Structure formats: C-alpha cells, structure tokens
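Excluded from the complex is one protein chain; the other protein chains are retained at their positions.
Labels for the chains are A, B and C, by order of writing; each one numbers its residues from 1.
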C-alpha cells in the first residue's frame, strides 16, 4: 500500500487503498501528524474509494486525527466509502463526527 | 475459478483464469475428457490470457490432453501466454508440441 | 467446495502478520459455502483477534520471539477460529469485552465488539500471565453485516 496525499490550500487530502489495519494505521498517523506539524493544514479529507477492508485499528487512527483537527478548529471528512467497508465505519460511529462526500471536489467546495 | 468452454465446429476452446494447480488440473481434465467422450471434438485450444500462475500439475494435465488429442489425429494449441507464466511453459517443453496463437480467431482460422 | 479443512498457523507476533492471518482465514472460509460478505466478516473478526495478541499480548520490545497461534477449522459449513497468545493476559475479561473499553487511549476498544457482532459465537479465556485464547464460530449463511444493512 502506498498512501498518497495532496495539499490544496489549507486542505489535506489523503488517498488510501487496499486493506487498512494496524500497519496502515501507523503509516497514516505518521503522515498526517507530520504534515500537521510542518504545514498549515486546517481540514483533513480521507479518500477511501480504493479501500477494500478497514478494522478497528485503522478507525482508531482516524478518530485520533479527528480529535487533533477538531481541537485546532478544522473539519474532517470522508470521501467515498465503498459498500463493503460502510457497515464497519457505521458501527464505529465515525459518521457522527465526520461528513461524507461523494468526491474530492465536493469536499473542497463544501469547505 | 470457473472454466469456460466453447465448441466451434470440431474445435474446442477452453478458457482458464487465475492460478492453475492440481485443483484446476483435475477440473480441466474432467471437462475436456468428458467433451472428448461425448462430442465430436477434433482440435483443442487452451486460452491462457487470464491466467496468473501455472505449476507442473497443470502442465501435466495439458500434456495428458495433448497425448489423447494427438492419438486421435487432432491438433492442440495455446492461445495467449501471459508473460509471468511463459518461462514455466517453456521449461516444460509444451511449446515443442503445441502451436501458440495470439487470439482465438487466429487459432480457429489456422486450423 | 471443501467439506472439511483444518489449518493451524503460528505467526511471529509482528503487525505485518495480521494481514497474513486474515488472508489465511479468508481462504479457508472461501473454500466453504461462505458468501463474499461473510468472508469479509471473518476477516474483520480475525484482524481484531490477532491484532490484540500482537498489540496487547506482548510488550513491544520483547516481541521478536513471541508468536500468535491461529487454528481455522471448517466442518459442515461451520468455521471455527481459535486465536491464542502466551502473553500477559487480561485481568477482567468481562470488562475488557465491553464496547469502548480499552487499556490504550489511542485505540477504540471495539475489537471484542466487532468479533462478537460479526461471528455467531465468541468465547474469551484469559488470565494475567496465562495468555489469551479467543474462540469464535460462524455458520455459513448468517451474514451479520448484510442483516444490519437491511435494517
């Protein structure tokens, strides 16, 4: 798995793919925390379009980033949740904290 | 894995996909032998375009069908060998017995 | 379709082997009569159980020679999975199994809940210093997620 990211102004888009467990959770955490430390990032949008599996370790990393972004007054969103991973995200309650968008464009213009 | 086949006159085309080992070798053998018993099949063409792996059990099943087809005066051919499986087929010597074709059309018109 | 199978695996307790365990269990489930959605549920349960052994069972610094065992059995469309470690064990199993209970502030405490909600049965056997053993079963044709989606 290679994590991609793109900074559009103060918006950070992170694109993930494949199966997301504790290994990817650690890489995601490292990447986002490093960018939050070094760059002027306000909002974080996580693109899940290419993701096939998510477990609670990855959800924990997502929530952890939400806490940090939220404390700094930013917004966090999920872009495109594939059908097979939706129930897991719903059970974890992440959608109560983050908006969901149909595309990166939609997320960026909603901000 | 689902094995597909098509009878075009006396030509049998078998389309395989995925990883071909002893499990698929047995299914391939059963399918071809059954058709050779029940239908008027003269030539056999095996389409490997969607195949990602081949081991010696499958090559053995291929050679076994070749012996039978050859005894009955027919011809056997391979259609499209993907790059990753080519060395295995070459090491086994199957190309010394069977012609190789770039498409099903080419195989059928060559007959 | 395979009627009976048994696969036993012993994996070095490293994060990268969680995916190995997941795929192994998925392959055995897929040999039986489990649907794609059911196989996904098995993968989630295995991911949680094996992650717990790697993350909570052993101290990270001593992890090198520790291992996690998983036994996957398929019998007449019932999958049985036993994940065990020889790690530090759990003091209060009932408490640990509650949703949102975790000894690690960076984790969600949803591991046991996910195992419970995606499998037909879950038994946890653990005591401090005696390691942890998680036994889960699932019968083909019981996809929990799809039921949830239908509601």
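By our rule, a contact is a pair of C-beta atoms (placed from the backbone, for glycine too) under 8 Å apart; a residue touches a chain by one contact, two chains touch by 3 or more.
If you're wondering where the values come from, they're calculated on a predicted model, not measured in any experiment.
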{"item": "Which displayed chains the unshown chain touches", "value": "B, C"}
{"item": "Interface with the unshown chain - residue positions in chain B", "value": "19, 21-23, 26, 53, 55-57, 59-61, 63-64, 84, 86-88, 90-92"}
{"item": "Residue ranges of chain C at the interface with the undisplayed chain", "value": "2, 4-12, 14, 16-17, 19-20, 23-24, 27-28, 31, 64, 67"}
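The rule we apply is simple: only the chains that are shown with their structure count from here on.
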{"item": "Per Cα centroids, the chain farthest from chain C", "value": "B"}
{"item": "Chain A-chain C separation of Cα centroids, rounded to whole Å", "value": "25"}
{"item": "Centroid distance [mean C-alpha coordinates] between chain C and chain B, Å", "value": "41"}
{"item": "Chain A, residues touching no fewer than two other chains", "value": "none"}
{"item": "Shared-contact residues (touching 2 or more other chains) in chain C", "value": "none"}
